[in-house]
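Every protein chain but one is kept in place in this view of the complex.
As written, the chains take the letters A, B and C, and residue 1 is the first residue of each chain.
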Amino acid sequence: DAQTPKRGGVLKFVVPDEPPSFDGHRETTFALIHPIAPFYSVLIRPNPQDPDNPAKFECDVCTEMPSPADGGKTFTFKIRKDIKFHDGSPLTSADVLATFQRIIFPKEGISSARQAQLSMVESVTAPDADTVVFKLKHPSGAFIPALAAPFHFIYSKAKLDADPRWYEQNIMGSGPFVFDVREAGARITGKRYDGYHHKGQPYLDGFEAIFAKTQTLRVQAIRGDQAAAEFRGLPPKSRDDLVAALGKDITVQESDWNCLLITSPNHERKPFDDARVRRALTLAVDRWGGAEALSKIAIVKTVGGIVFPNHPLAATKEELQQMAGYWPDIKKSRAEARRLLKEAGQENLKFTLANRAVDQPYTIVGTWLIDQWKQIGVEVTQKAEATGPFYAQLRSGNFDVALDFNCQSVVNPLSDTSKFLGVAAGDQYGRYKSQKLEDLHAKMNQIADVGEQRKIMRQFEKIVLDEEAHNSISLWWYRIIPHRSYMKGWKISSSHYINNQLDVVWIDK
Amino acid sequence: MATETASPGTIVEDIPRKPTMLGTLGAFCRGNPLGAFGGFIVIAMCVMAVFAPLLTSYDPTANDFGAMLSAPDWEHWLGTDQFGRDLLSRIIYGARTALLVGFVSSFAGCFLGLILGVSSAYFGGRFDLLFQRVMDVFMAFPLIILALAVVAIFGTGVVNVIIAITIPVIPRAARIVRASALAIREMPYVDAARANGFSHTRIIFRHMMPNVMAPFLIILTAQVGQAILIEASLSYLGLGVQEPVPAWGLMLRGGAQEYAESAPWVAIFPGLAITLAVFGFNLFGDSLRDWLDPKMKT
Amino acid sequence: MLRYVIKRLLLMIPTLFGAAVLIFLLMRTIPGDICYLRLAAGGGSVVQDVLDNCRRELGLDQPMWMQFWTFIKGLITFDFGKSMWTNRPIIDEIALRFQLSLQVAIMATLTAVLIAIPLGTIAAVKQNTWIDYFVRTFTIAGIAMPSFWLGILIILTILVTSKAWFGVPWMPPIRYVPIWQDPWYNLSMLIWPALATGYRYSAVATRMTRSALLEVLREDYVRTARAKGLYEKLVINRHALRNALLPVVTVVGIEFAFLMGGLVVTEQVFNLNGLGKLFVESVLNHDYAMTQFLVMMVVAIFAFTNFVVDICYAWLDPRIRYTR
Partner (left out) sequence: MQTTAEGAAKPLSGEVLSSHAAAKTGKPVLEIENLSVQFRSSHGLVRAVENVGYTVHPGEMVAIVGESGSGKSVSALTIMRLLAQTAEITSGTVVFDGRDLLKLSDEEMRRVRGHHVSMIFQEPMTSLNPVLKIGLQIMEPLFIHLKMSPEEAKARAIELLTLVGITDPESRLEQYPHQLSGGMRQRVMIAIGLACNPKLLIADEPTTALDVTIQAQILELMKDLSRRLGIAVIIITHNLGIVARYADRVNVMYAARIVESGTAEEVFGNARHPYARGLLSAVPRLDRGRAMRLQTIEGAPPNLLKPPEGCRFRPRCRFAIDKCTINPPLVEFEPGHCAACHRSAELESIDKPVAASHETIGAVANGGSGPILQLKDVTKFFPISGGFFQAKKLVRAVNNVTLDIAPGETLGLVGESGCGKSTLGRVVLRLDDPTDGKILFEGADLANAGADQMLAVRKKMQVIFQDPFSSLNPRMTVGEIIAEPMRVHQILPKEKIHDRVAELLSLVGLHGYMADRYPHQLSGGQRQRVGIARALSVNPKFIVCDEAVSALDVSIQGQVINLLEGLQQKLGLSYLFIAHDLAVVRHISHKVAVMYLGKIVEYAPADELFANPKHPYTQALLAAAPIPDPVIERSRPRRIITGELPSPLRPPPGCVFNPRCPLAVENCRKEIPALRELGPKHWVACSEV
């Protein structure tokens, strides 16, 4: 935006869920980010004006992005001296250190959700009041993106020392907004922090995050101007309705979304232990045709492999079309699928698809898949369940095929693709083991050269999606944010987790 | 001859015969035009469910992305939904789900309630007291939570939805049945049966149950409607029957929310189907109530 | 009287205990795990240690009987504990929601009564005329419409008509403000769900009024009243309606109790931050502590409402009031 930001105004936005606690280190839900991130600073973050650029992380509390030393094993951050917490105490390297110690090496009794993503870190130290040093076990391209995760709020050491769990129930950061009120189940509000270290910001007087479970209602809230935006993502039809109803009063931003739905056949259950059956299932799906249709009714759009579509490590369309399930000729694919089923003796295959009982996009994609499978004579019933029972089922292995998902914040394929590793990783519910994949993944993570990484990634992808068909990918998600045009300065990113500190957002009414 | 105690010849033969089925039906319709209308809806719905394949040529689950969200026209009388599925055919097949859930859950629930309620009234005393306490607990227990829990435990799908809806029906039916069974229990013919030394089972099943049929029928019909509605609500909460099974509540879930304005037919027709069906059953049950209640007769 | 009150209150105990056992077992049979649910919200991996740690914190590693005892002890000592999901005191969590639910329940009940009694009366007096048919159709249509559907239709109608009339679409507020803070804002939000729910709930009360009145109108004392040469209005209002209202009071009371705990769907449709929504969330989140508390609360409200209804009944009906 060429315009100069205006000051003032309170931004109201709707959030589909309420976070269980305020502790970003502990929680994993976007529902925490949307209302809570504006209260905190982080060490580094994606650039708010260009959030999807993997090369463009910027400093929040540090002075400048460090260059790796020690063969890529040491990162030294200089901390700004002019930062004060909302309670007036200065923010120093001790606070940053305490924060990352808590995240990477949590003490007994402390939950840290992203410990694993930063497992390459060997130590964190603070040699002086404005320096923090991260030492890695080995060089890793995944480190900086992992460090930039939006959940890594910088907490006050003093508060943590007094009560390590203080931040679960309380909010005291150094971010652009100061905590105002929380009404259980209803809303969280913040007021402008005048001592914010990015001078002149924030522009808003405050914000109000209103929790609203029902999607229709969130759309209508925007339409009736009870809220300016919803930052998770709305379906295409809602966008069209809003545009039709509000015209220029609504601005739509769209982006590919770093989330994907994964069809996971249970390898421990017959006949899904048979690669032919698994291949048949992926071959039956018309991804290219489906992308066009589903993008009209669901928050999915782009055909892709295991890597976020626009990332340098992602497969090109030509590369994709070489793989089973991505062939340009769907007739040929389905013929092959039928042949494979016949060969495996599974012509009358029937199974249940375990799914999450969430419309967008889970059950819609599930319903579509079921129709796709019907075309090769496979009869599928859907069992969509609340998240609790859904996970319980996946973890116990009591399912045929599940529609699993992977949703990450900062695009970080090297780390994100660990989802496709063997059971050891813990969140891979297909219940397969593959040493080959583990080796490839380790190798890919420890080399710095992007060209090499890309090659290994292709091998990895080919095994996962085609040869073994351990998993198959339906479509990548597509994020659509229709917001009131008076909300300015906010840029969409590839993840609903990032770019929500609201420090650069302003209102032009 | 007038003094001869039992001379069959003099007994006047002008006594009411059992009315014929058709006659009863006619009387009911004349006396309860609304009830007859309700009955008509119910019957139409049953016909729809049974002859679904004859009434429509569309496969209710087949996606057709060429015809997504098309408005009602000659091809698709009621339009199509977001998957391009024919709404009319989904509504017609949806009647199957609705009736299946409605009938099975209310029959199962009401029958269990019937047996429990009648037994409780018959045995009385401590058994009745205990039973009433248990019923109290179930009555006080929020219905939707019970359903929620059952679905959460057993998972979604038609059978589990039926279980979830059936359980809360039992105490409600039992309570109503018990109330009339208490009156029946005091009837001399039950005493006569007891004086004859008949077994408890025999008295309960042969002498009491058939006589609480009136309230039983009433809650049965009312419950069918209620069950259809609860099924829809469960679907709405994401706990009911699942896609792509054609079911009315489910159709409103995806449809009503997003397309209510731009493609209103997606929301209107399934909603109307539910409303009409529940309306029919309630109207019918309501009139049945009036009709069966001797006090209501003028 | 006091004896009776005490007896009735004591009789609530078995009901409450039964509900406690039921909800305790029910919750623990639902597959799923609050800790996992929370830690894996984004689909990421969860470390076993973290999981165990979380369980320990919530006391989920303790034996069942111990957990049950803790629950019961909490109930007895009125120490309801903390929500497992938010780790905040349950009382704080529900305060606002309770207010909202109570207000909606009261408004809906009032709506129901205001619809039911006049309509039920007129339907009974004009039995089997088109007025009667209209009233019955109108009320039955109320229960026949799925509440979420009705809700969506209401919101859409508001949006569309406000746009048509004022040029900008208007939408009822989606955030609750207590009525004493901003009555206008509060009512402009709650009036819709209250009307929708009240209309739905009026069906039963109308039917009850109608049938009770029909029954009463056939009572001998109504005939006596007519034989005395009273005005028809007096016969209906003083002699018939008073008697007919007794069962209606019961029904309305019970409905009120249901409203306090059962508005799950309506709350979702209108984004009411009430007990019903909390109920569903806490069940789905496996928040045992919260669900258990809520169930106990609703059951207690139910039992208590019943009790109050009985007292009212006794108060309204001299036969009961003065029995020997």
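Methods note: a residue touches a chain if its C-beta (ideal position, glycine included) is under 8 Å from a C-beta of that chain, and two chains touch if they have at least 3 such contacts.
Remember, predicted model here, so these are calculated numbers, not experimental data.
Put simply, the hidden chain is in touch with B, C once you look at the whole complex.
The chain omitted from view is touched by exactly one of C:56, C:73 or C:228, namely C:228. In the full complex, subunit C contacts the hidden chain through residues 1, 3-4, 219-221, 223-232, 234, 238-239, 242-243, 314, 316-324. For subunit B, the list of residues touching the undisplayed chain reads 1-8, 10-12, 14-18, 27, 30-31, 187-189, 191-199, 202, 206-207, 210-211, 213, 298.
Keep this in mind: only the chains that are shown with their structure count from here on.
Closest to the middle of the protein, by Cα centroid, lies chain C.
Each chain's centre was taken as the mean of its CA atoms, and the one lying most distant from subunit C is A.
Averaging C-alpha coordinates per chain places the centre of subunit A 47 Å away from that of subunit B. Subunit C has its Cα centroid 23 Å from the Cα centroid of subunit B. Separating the CA-averaged centres of subunit A and subunit C is a span of 39 Å.
The set of subunit B residues touching two or more other chains comprises 152, 256-257, 260-261. Residue positions of subunit A touching 2 or more other chains, listed in rising order: 214, 216, 386, 388-389. Chain contact summary for the complex, subunit A toward subunit C: residues 14, 20-21, 27-30, 108-116, 168-169, 183-187, 208, 210-214, 216-217, 220-221, 223-227, 245-246, 386-393, 395-396, 404-409, 418-419, 425-427, 497. Of all the residues in subunit B, the ones that touch subunit A in their complex are 61-63, 65, 68, 82-83, 152, 155-157, 238-239, 242-245, 253-254, 256-262.
Those residues of subunit B that touch subunit C in the complex are listed here as 33-34, 133-134, 136-137, 139-146, 148-149, 152-153, 225, 229, 232-233, 236-237, 249, 252, 256-257, 260-261, 267, 271, 274-279, 282-283, 286, 289-290, 293, 295-296.
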